[in-house]
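Every protein chain except one is present and positioned as in the full complex.
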Amino acid sequence: MLCGMFIKFLTTGGTIDKIYFDDLSQFEVGESQVQHILAEGLVDLDFEVVALMHKDSLEVTDEDRRRLHEYIEQDHARRYVITHGTDTMPETAETLRDLEGRTIVLTGALTPARFRQTDAVFNVGMAVATAQTASPGVYIAMSGQVFEAGAVRKNRAENRFESIDRN
Amino acid sequence: MLCGMFIKFLTTGGTIDKIYFDDLSQFEVGESQVQHILAEGLVDLDFEVVALMHKDSLEVTDEDRRRLHEYIEQDHARRYVITHGTDTMPETAETLRDLEGRTIVLTGALTPARFRQTDAVFNVGMAVATAQTASPGVYIAMSGQVFEAGAVRKNRAENRFESIDRN
Amino acid sequence: MLCGMFIKFLTTGGTIDKIYFDDLSQFEVGESQVQHILAEGLVDLDFEVVALMHKDSLEVTDEDRRRLHEYIEQDHARRYVITHGTDTMPETAETLRDLEGRTIVLTGALTPARFRQTDAVFNVGMAVATAQTASPGVYIAMSGQVFEAGAVRKNRAENRFESIDRN
Partner (left out) sequence: MLCGMFIKFLTTGGTIDKIYFDDLSQFEVGESQVQHILAEGLVDLDFEVVALMHKDSLEVTDEDRRRLHEYIEQDHARRYVITHGTDTMPETAETLRDLEGRTIVLTGALTPARFRQTDAVFNVGMAVATAQTASPGVYIAMSGQVFEAGAVRKNRAENRFESIDRN
């Protein structure tokens, strides 16, 4: 491992962390799954996981985005992976673009990590690699691609992320 | 998706693709799992998967490495993900370093993709992102890290990949 | 296989078949998973699966129970496995107790079958065995046990099924 290689994971909620509560007959954001994913991925680098909130991204407010921005601004890490709900991931990514000298990668999942078939593990893998290889800036790793913040949107009808420059 | 974003997957075998044959009471390299991994990861970019061989990497020969080198040399893609056994992955990576103008990422798994708990999915996710973000060159994506070819080895005792510059 | 060994599966919905709809940010009963479970269990006996309804068991009505009772009454199979939501499984089981000459086993799951960790597979396995070994009557197979209808309840606080005769 290169000296200094450290990734800070900030978890905010989203579908990736949703679990089913049988007694409520409903589906809520639970404890973050990112640590299990990193363990299963046999990840051997220094990292820390901080749970900032447990929200569906339709409920993430501008105030939440300010808290996230402030956290990173006052923190000393240079590489971040942020797990976030998919619906407003592009919006949150946009608000972080002015943070300099850091590689920030947002990811999440269209199916909860606790499901047998899920994109969660693949996406976190993408984000962890991007945090190490991409030049400072803000990115979204979803749908098998790495997008730059500001040039990506979620296509809700087709349930995928795509470049805004796409025909 | 940026125009031109295309990844060619070359599969060579390795633990990632091992399956259990009950009638033989043994474990052999089977059909590549990479397509299932990409489907489960909801990957939405252009790609092609080519199975070059189905070998345990302890059985990969210099001739096999020449075939792999030649395949890439004569091919037109610019981004490659090669799934490979872990034991000689660093050696194979070394032989590809002279290929210019291409981003080549080798990955595999320490546990077969068909297992319930496996690093396979995370690793392929890392490789797919690296193929898109890293500058042309040869890389290994294992143990949660992206290494440059020539600066990485497999630590067999600890069952992980590490930088050669590491104490 | 003993001549005549045939099991008819009747699916009614319940947690076992719940899936997550990302666009609705909610969890609904989807297509029955029982066929996938039987395939994965390498089940090699004659069976048929009939989907009678797709309801959360809190929404199962007396009219629904009458339809289920009538279906079995007019049908010719001798062994039934009914997948059902857990909340009112004991109530539905009670209404079938007068059906003679048939072994009827109700089961379901406290966690959806599509989850990585789920009791669904184990429970269907229990039910398939019970349908073959128990004498004619109505049973519930949940929480690792086989209960007789009328002598079992769901303990919601502890999220498990238990005998009514229990202290």
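Labels for the chains are A, B and C, by order of writing; each one numbers its residues from 1.
Operating definition for what follows: contacts are C-beta pairs under 8 Å (C-beta built on N, C-alpha and C of every residue); 3 or more make two chains touch, one makes a residue touch a chain.
Quick caveat: nothing in here was measured; it's all calculated off a predicted structure.
Undergrad: Any idea which chains on screen the missing one touches?
TA: Looking at the entire complex, the absent chain's contacts are B, C.
Undergrad: Among B:39, B:58 or B:164, which residue is in contact with the omitted chain in the full complex?
TA: Counting the whole complex, the residue in contact with the absent chain is B:58.
Undergrad: Where does subunit B touch the missing chain, residue by residue?
TA: 15, 18, 20, 22-23, 25-27, 56, 58, 86, 110-112, 114-118, 156, 159
Undergrad: List the subunit C residues touching the unshown chain?
TA: Here the touching residues of subunit C are 1-2, 5, 37-38, 40-45, 110, 117-119, 121-130, 132-134, 141, 143-146, 159-163, 165-166.
Note that only the chains that are shown with their structure count from here on.
Undergrad: Would the interface of subunit A with subunit C count as same or different, where same needs over half of all numbers used to appear in both copies?
TA: same
Undergrad: Can you check how far apart subunit A and subunit B are, centre to centre, with Cα atoms defining each centre and the answer in Å?
TA: Their C-alpha centroids are separated by 25 Å.
Undergrad: Provide the C-alpha centroid distance between subunit B and subunit C, rounded to the nearest whole angstrom.
TA: Taking the mean C-alpha position of each chain, the two centres sit 44 Å apart.
Undergrad: Which residues of subunit B are in contact with two or more other chains?
TA: Where subunit B is concerned, no single residue meets two or more other chains.
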